[in-house]
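What follows is one structure encoded as structure tokens, with my remarks underneath.
Missing here is one protein chain; the remaining ones are kept as they sit in the complex.
On to chain A.
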Amino acid sequence: MTMERKMAHTLVVLVEDKPGVLNRVASLFRRRAFNIESLTVGHTEQPGLSRMTIVVEGDDFAIERLTAYLYKLVNVVQVEDLTHTQSVVRDLALIKVQAPPESRTQIMQVVDVFRGRVVDVTNQSLIVELTGDVEKIDGFVEVLRPFGIIEMVRTGVVAMERGSTPLYVPLNGNGQAHPHPETISEN
């Protein structure tokens, strides 16, 4: 049943790889007054399909609405909400941090604990790369902050459900749309 609690939802949206598709999706969020927290796009195992991972805040009802609106876009092939599933969710961060000789060792230890990687070194700074779920990166940023973060970028999350079933199964040509969540058949 629906919970009227607002939380961050992670949606995976499979779209046809056509010009303007990103604009269509982004425009829909704006027009229907949803706020995108993060959005990533990339290729998939399926030729012609791109995969967006979109993090958006809302209660279950709002996400159900959003899903229905997304399906109205002709180029949207499939929408899945991975929030309540067993999923691997990953964000990647590059963080340029002040690292004069006196604090460098300490920073390296923190990077080690978080299993980050140092990818650039100067006399006064390091660039650290870290992959992980959102909380892990948030935690890492908090620990680094006192050292002096010069610059930071995060990619936004990508996500994939655990287990061996694929997200996308090509339709067998029965002409049926991917059902709206409300209409999933039990017959």
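One rule holds in what follows: a contact is a pair of C-beta atoms (placed from the backbone, for glycine too) under 8 Å apart; a residue touches a chain by one contact, two chains touch by 3 or more; residues count from 1.
Assume contacts and distances are computed from a predicted model.
*Asks:* What does the UniProt entry say the missing chain is called, choosing from "Acetolactate synthase", "Pyruvate formate lyase activating enzyme", "2Fe-2S iron-sulfur cluster binding domain-containing protein" or "Anti-sigma regulatory factor (Ser/Thr protein kinase)"?
*Replies:* The record names the chain that does not appear here as "Acetolactate synthase".
*Asks:* Using the definition of touch stated at the top, determine which of A:S27, A:Q109 or A:Q124 touches the missing chain.
*Replies:* Candidates A:S27, A:Q109 or A:Q124; residue touching the omitted chain: A:S27.
*Asks:* Among A:V12, A:V77 or A:L126, which residue is in contact with the omitted chain in the full complex?
*Replies:* Per the contact definition at the top, the residue touching the missing chain is A:V77.
*Asks:* Where does chain A touch the missing chain, residue by residue?
*Replies:* Those residues of chain A that touch the unshown chain are 15-16, 19-20, 23-24, 27, 31, 48-49, 61, 64-65, 68-69, 71-77, 171, 173, 175-180, 182-183, 185-187.
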